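Yeah, one chain of the complex is gone here, protein chain that is, but the others are all in their spots.
Naming follows writing order (A, B, C, D and E), and every chain is counted from residue 1.
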Amino acid sequence: MKSLFAADIQDNQLVDSMFLVATKTHGVTKTGNSYLTLKLIDKSGEIEARVWERAEDLGRGFDKNDFVRVRGQATLYQGRMQLRVQDVMRIDGSRVSPDDFLPKSAFEPAIMLEELQTILRGMKNPFLLALAEGFFADDELIDLLSQAPGAKTIHHPYLSGLLEHTLSLLKLILRVVDNYSGIDTDLLLMGGFLHDIGKVYEFTFDRAVDYTDAGQLLGHLVMEVEMVTKKIDAIPEFPPELALLLKHLLVSHHGAYEFGSPKLPQTVEAVILHSLDDLDGKIQAIQNMPEKAPGSKWTAFHRAYGRSFFRATRTKPESETES
Amino acid sequence: MKSLFAADIQDNQLVDSMFLVATKTHGVTKTGNSYLTLKLIDKSGEIEARVWERAEDLGRGFDKNDFVRVRGQATLYQGRMQLRVQDVMRIDGSRVSPDDFLPKSAFEPAIMLEELQTILRGMKNPFLLALAEGFFADDELIDLLSQAPGAKTIHHPYLSGLLEHTLSLLKLILRVVDNYSGIDTDLLLMGGFLHDIGKVYEFTFDRAVDYTDAGQLLGHLVMEVEMVTKKIDAIPEFPPELALLLKHLLVSHHGAYEFGSPKLPQTVEAVILHSLDDLDGKIQAIQNMPEKAPGSKWTAFHRAYGRSFFRATRTKPESETES
Amino acid sequence: MKSLFAADIQDNQLVDSMFLVATKTHGVTKTGNSYLTLKLIDKSGEIEARVWERAEDLGRGFDKNDFVRVRGQATLYQGRMQLRVQDVMRIDGSRVSPDDFLPKSAFEPAIMLEELQTILRGMKNPFLLALAEGFFADDELIDLLSQAPGAKTIHHPYLSGLLEHTLSLLKLILRVVDNYSGIDTDLLLMGGFLHDIGKVYEFTFDRAVDYTDAGQLLGHLVMEVEMVTKKIDAIPEFPPELALLLKHLLVSHHGAYEFGSPKLPQTVEAVILHSLDDLDGKIQAIQNMPEKAPGSKWTAFHRAYGRSFFRATRTKPESETES
Amino acid sequence: MKSLFAADIQDNQLVDSMFLVATKTHGVTKTGNSYLTLKLIDKSGEIEARVWERAEDLGRGFDKNDFVRVRGQATLYQGRMQLRVQDVMRIDGSRVSPDDFLPKSAFEPAIMLEELQTILRGMKNPFLLALAEGFFADDELIDLLSQAPGAKTIHHPYLSGLLEHTLSLLKLILRVVDNYSGIDTDLLLMGGFLHDIGKVYEFTFDRAVDYTDAGQLLGHLVMEVEMVTKKIDAIPEFPPELALLLKHLLVSHHGAYEFGSPKLPQTVEAVILHSLDDLDGKIQAIQNMPEKAPGSKWTAFHRAYGRSFFRATRTKPESETES
Amino acid sequence: MKSLFAADIQDNQLVDSMFLVATKTHGVTKTGNSYLTLKLIDKSGEIEARVWERAEDLGRGFDKNDFVRVRGQATLYQGRMQLRVQDVMRIDGSRVSPDDFLPKSAFEPAIMLEELQTILRGMKNPFLLALAEGFFADDELIDLLSQAPGAKTIHHPYLSGLLEHTLSLLKLILRVVDNYSGIDTDLLLMGGFLHDIGKVYEFTFDRAVDYTDAGQLLGHLVMEVEMVTKKIDAIPEFPPELALLLKHLLVSHHGAYEFGSPKLPQTVEAVILHSLDDLDGKIQAIQNMPEKAPGSKWTAFHRAYGRSFFRATRTKPESETES
Partner (left out) sequence: MKSLFAADIQDNQLVDSMFLVATKTHGVTKTGNSYLTLKLIDKSGEIEARVWERAEDLGRGFDKNDFVRVRGQATLYQGRMQLRVQDVMRIDGSRVSPDDFLPKSAFEPAIMLEELQTILRGMKNPFLLALAEGFFADDELIDLLSQAPGAKTIHHPYLSGLLEHTLSLLKLILRVVDNYSGIDTDLLLMGGFLHDIGKVYEFTFDRAVDYTDAGQLLGHLVMEVEMVTKKIDAIPEFPPELALLLKHLLVSHHGAYEFGSPKLPQTVEAVILHSLDDLDGKIQAIQNMPEKAPGSKWTAFHRAYGRSFFRATRTKPESETES
């Protein structure tokens, strides 16, 4: 755990802490001396830093996306904190805790996981129960599920965001199915649990969220169908139609061809899963978007949704008020 | 109330009842004699009828879309009931009860209305409460709301379907908002109540559901904005921003330009309203579609949704099992 | 093997043969007698039939899509052969040979299969060779591959059409890769071999080509990824990146989201596979479309391609001239 | 009225005038001194300014979008005029005249208004005449109409641009209807007058053109329907169908769903209004676009229209040659 | 000239006239006798005919799309006139006048042509004047222009419809350019004259309007560019830029890629030409569409425009009231 985070640095404070180098740009003065401008980040936010002395020497020792140990002095400049760097050197990624460098969910993964398991263990269908237990028993996968982000940018783009979104979706499903009859709740819960599970291998998230080659070339929809098939193969007499219906939920959950679903939702459960998945993501995204300008009721422009959002009264959502 | 409905007619039964003429086609035999083939409908379904005698005379007396009194004898032919008509004559629309001729919701309008009012009277916002009461006090409108269909064909296309859908949506909203914080429940409920209220003037539904000229040229989104403005004008000091947010829910609730929304949903409540409105309609539509073929797990093709649906186990939805 | 095919029936011939009932419609005369009009098909084409006697009795014994044994007499009527039926009765599907009822490729499956195996056994990559052999050793699959149609309607819609298209594509790949350097020929050949292999389970084709439930709900792209994974699992040390590249060929081969590819082609091999697959299908479809009208240089309208085609000089393609 | 405009500043001139701050960026020199670079605008154009002395102090006193009084000296630098600032301070918006800071139409609003009223008072339909007079008598609205811009960026984006466009459209309508028979000229003129009237509340235009919250959440189409309804309510016995036809012109005048029309034009007058509105806007926009590069026959790229335009012989349009 | 037209046939009248066979369908009675049902058309409309006697014999002698001489007796049946045919025989197309069988413009081609020439001879640009005269001097082309329809179905689908539309467009251009400055009127008039001139070779219109092979494979846009180039080549020193601007009008006049324009309109004249061409076609189409049902204010559904139109007061357009 880092001792000092970017957001906590005070004017005139002597700083000695670890950061991730987000950008590194060279400048040159009229007299031909070079200096460096860095953007240093950790999970709390970012701080600008300038290297005026020995810029060329120090600059050779690290690159963008490296973790560095930085020593220097903070000064308030133009209303923003800036770091005047005395020394900076690269440190090995194995020596840092990812938790310090990526934003994470406001909720505790262990607690969310338990809640999720409680919901799923309430299912009646013995085959789906067995399938859920098959996933729970897979330590590597559960570990990744606890950490993975929900997305790169669109919604829940932070550590444990996938778990937070999945749990929220399961609760939402439980509420919604009560409003109707004739819906296979267990199937829908299982679809909700697994709809994004392929994301644990679609993304890398050790220092920044990025796509894996497999994520880019196959996508989480196809990847999770294969994960489910492998687990189902281990359960004797799993009904083929049940397996088919479950896989259909996965391949159709983006709801439309242009969003990468090779099939449209063709069961009432698939229609519901797509709708609630989309809704839960949008609510989270809208509530957590930055403002367009300080004090504005309008958010910044959301590229994936193609619009800004208006927030009449900025009631902080639950995840923020609890922290 | 009709004494005999199409669905109850038995083999060899003598029939004397009122029907709506759905289709009327002339045939001609080799010898130049004409006959009529009619499709007669009432709310229970349809029956084919043939007029072999005096076809030209009788045919002059009525047209498609007329109500007629028909006398004749039923015979089972090719496994389907058919009526051999002795006499048929037009009767005035004022002498029939619409309830006999249009399918209607499985739920009692009065009970649904009371449930809806109970939900809305639970709102905390005094201005929205006043607005709701303003609508409740409008007898003509409440009467139309109790009868209006939900749509011409897409979903809830039967009498009181609009009320059934609106009530289902309000209940769904109540369930969903509990899963999140920071949502204006009262605003959302009011948006749910009013999102389709313009349909009472968009459709005529005395004998068949059809568009009014105003419905075709303006649409229910614009029509209901005007209805709401009129009611709001009667409430002193109704906050302008609240009025704006409510109207925004109405104009954006189709969710996309291509579905006739002049604005995209730009508040979290507008996003939720569109999503749940769409979902409730789809669930009803999928569960009530006819099968593609007798015994098939696939429904007929739904033109608006562009696909057939697969129903693994045909659990009858609530509305059917209760009746 | 049937003794008499629809296309060979002569005027006044007494007919006693098996057909598939494509349509069955009831008519009724002025005097209330019913008759049946049937469209009877086999692989050679179709013939219209009328049942004037005992129409109700006989009609009860069979339905559309049944195989029937028909006895009657042919007469030339309005320039078209018509069958006046004396007797018709349903026969069990197990007693007919599918070959008699579905059109099939002009090429011998066994010969095509051998050619295909020769090409694939020429690959250098030992893992892809092993994978090909894994598929060749799967008797059930090879048997289905030999029979399956290429599509329901778009291209190669006849028995063994899948094999014909696959072989043509492999030959085309071999020709095209020679024009370029830097292309992984073995990977591309393997992608060509497997790109539609899921169709053997996507379709049923015992009496007419139709989709299976799995075909409709998952599609052949996803189904064949699972088939490939299963075969790869049996090959020790199959390189993960090679598996990934091969699966990418499968999931992207429709070339665009709107055609059901969850991923766009993102390797040069994937781009080539999509392009040549599409081209081979189109050439076959254009060359085999019926004329718009007898003697016209224009074909009938191709719904999937959205146009008619102009054939300046109607040179018969190879498959027709050889037979 | 300002005494000195940006476009008129000469080399070495001492400047003391008011400007709007369009951009304000901080720079820092090697020695840690800060300076400011400003873009100052008024309706005549823009000038770059640098604050080298007391940059931090002076910079605290104003922000982007503020009006400022600036004193300094102009110098020609790199062929462009630049202001070396001695003093700069914020002044209150109420002390400036918007006319000095926003570009405006080349035509006199009062004259255009009179011309517009003359055209509309030539209508024969007494109800539409009464409605026009109802609008003319609304001083606030007429005042806003005289000032409002035609759009934020697409066409007529300057003060009184809305009036200029509306008048041009009315004249165009009068010319076009003469080419046809069977068109309701009065209805079309009234639709032309009111088609964009909601823009007076859709935009703010005191110092820069921007959307109001209502403009963003409802849009001028819906807003002006409500304005028209209010005026119509004050006219006894206004024919309901006439009101409907007029409102249809408003809601459909963008011509397509994707441009925010909730209904397509469904009357011949609505088709004409959309077509001529679109054409008048495009002609103005093309004729007034800046060149791609000095002397080029090609304009800069027009984002909304998705192309550059070619101007064979750059004949100045009327509005420019008159000034 | 025919002596008797379909629209003029009276009850009980003995008919002996020429018609075009629009449809020809065979029926068969229970006793195996065949009869024919024909739809016979001429420019005045259509009449249904039945051949009860010698149907097979007579039917062999002609086909759909043939011209026939028909003798028989008319009877009013079910409110519609029907012809009971005694004799019918094919006659050669050379023996009929196309004017009798295709609807034609209400305006006299010669008069329209003169009006068109007068407008074009008013141009000032000597090169465009020379080009216009080049076209006027081409007798074959002028002859075709006088007869050609405006389209197959969309607008002006009748003989001389192309000339009617072209003339109406030229008049409209003259009216519209007066509203603006800076527009090259002569260029625009010439573009209006030639924008559809390729249709004279795109269609055949001897008995029904259909596409030629060249029309289908190249389209009138490309065809008329070639026609214009040929005429320009005969004019010494025709300015290359003027030729370019004129051809640009032709290739861009459909206004969008999806309507077959290989280039978007990129000059102000091209924008105007596309807009007015589209508008003139739509006005004609809307005013001449049949009603949805007798007495309805709504037209039938227009497939190309994707909607029905509302006609508040059915004022007959000029072309109808004059005849």
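The criterion applied here is as follows: contacts are C-beta pairs under 8 Å (C-beta built on N, C-alpha and C of every residue); 3 or more make two chains touch, one makes a residue touch a chain.
All figures in this text were calculated on a predicted structure; none of them were measured in a lab.
K.L.:
Indicate each shown chain that the hidden chain touches within the full complex.
P.N.:
Contacts of the omitted chain with visible chains: A, C, D, E.
K.L.:
Which of these touches the unseen chain: C:Asp87, C:Asp138, C:Asp278 or C:Glu291?
P.N.:
C:Asp278
K.L.:
Touch as defined at the start, partner being the missing chain; which of C:Ala7, C:Ala137, C:Ala234 or C:Val268 qualifies?
P.N.:
Reading the full complex, the residue touching the unseen chain is C:Val268.
K.L.:
Can you say which of E:Leu174, E:Ala214 or E:Ala312 touches the chain missing from this structure?
P.N.:
Residue touching the absent chain, from the options given: E:Ala214.
K.L.:
Using the touch rule from the top, list residues of chain E that touch the missing partner.
P.N.:
The missing chain touches chain E at positions 213-214, 216-219, 221-222, 225-226, 229, 241, 244-245, 247-248, 251, 257-263, 266-267.
K.L.:
List every residue of chain A that touches the chain not included in the displayed model.
P.N.:
26, 28-30, 34, 56, 59, 213, 216-217
K.L.:
Take the complete complex as the reference. Which residues in chain C touch the chain that isn't displayed?
P.N.:
So the residues of chain C touching the unseen chain are 168, 171-172, 175-176, 178-184, 241, 245, 248, 264, 266-268, 271-272, 275-276, 278-279, 282-283, 286-287, 306-313, 315-318, 321.
Throughout what follows, only the chains that are shown with their structure count from here on.
K.L.:
Measuring between mean CA coordinates, which chain is farthest from chain D?
P.N.:
Measuring from the centre of chain D, the most distant chain centre belongs to C.
K.L.:
Which chain is most remote from chain E in terms of Cα centres?
P.N.:
If we average the C-alpha coordinates per chain, A ends up farthest from chain E.
K.L.:
I'd like to verify one number: the distance from the centre of chain A to the centre of chain B, where each centre is the average of its C-alpha atoms, in whole angstrom.
P.N.:
Roughly 44 Å separates the two chain centres.
K.L.:
Do you know which chain D residues sit against two or more other chains?
P.N.:
In chain D, residues 213, 216-217, 241, 245, 248, 266-267 touch at least two other chains, as defined above.
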